[in-house]
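Apart from one protein chain that is not included, each protein chain of the complex appears where it belongs.
Right, chain A next:
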Amino acid sequence: MMVVYSFYIFDRHTECIYSRLWARQDRPISGSGASNRPISTSSTASGGNTLVPDLGPARARPARLSAQDDAKLIFGTIFSLRNMVRKLGGPDDSFISFRTGQYKLHYYETPTSIKFVMLTDTQTLNMRNVLHQIYVNLYVEFVVKNPLSPVEHPGGEGVANELFELALDQFVKGVL
């Protein structure tokens, strides 16, 4: 049963223009578990998770990072990985996904340098097609072709509009 944890969009200026959390990744120790309430933040909102479980003094794991820091971390990771992949495998090779013990990160970059990142559980198969669909059917339709959304999106302006969020929700729930 596939679980989607979160979704990020980065623009060609390396800024996070959209981020969406559906479920917290299950931390083995954490008592709060997965919260299924969708929390949507644009990168300008500080929107950190306030439910930090009461960790014992022996805990070395850092407290849950804020959404903004998450996005920055993720961007740094995919940027480095993407460059390394191109250096090792040639300019036609592309970075597709990586998997850890807790999650799998899927990556899709458009020819216009817009980067789509999705974090799912470890069992999920390749989501590259899904990310492509999101780009073509949701991002292009509801953001690029939205008369009220600007051409560039500094601070995520114009991306998190109602139609896009609704459609994204429906799409992801349909995929699951």
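By our rule, a residue touches a chain if its C-beta (ideal position, glycine included) is under 8 Å from a C-beta of that chain, and two chains touch if they have at least 3 such contacts; residues count from 1.
We take it that contacts and distances are computed from a predicted model.
Per its UniProt record, the hidden chain corresponds to "Trafficking protein particle complex subunit 6A" from the list "V-type proton ATPase subunit", "Trafficking protein particle complex subunit 6A", "Protein O-mannosyltransferase 1" or "Pre-mRNA-splicing factor CWC2".
From the options A:E15, A:D121 or A:E141, the residue with contact to the unseen chain in the full assembly is A:E141. For chain A, the residues touching the absent chain in the complete assembly are 136, 141-142, 145-151, 157-158, 160-164.
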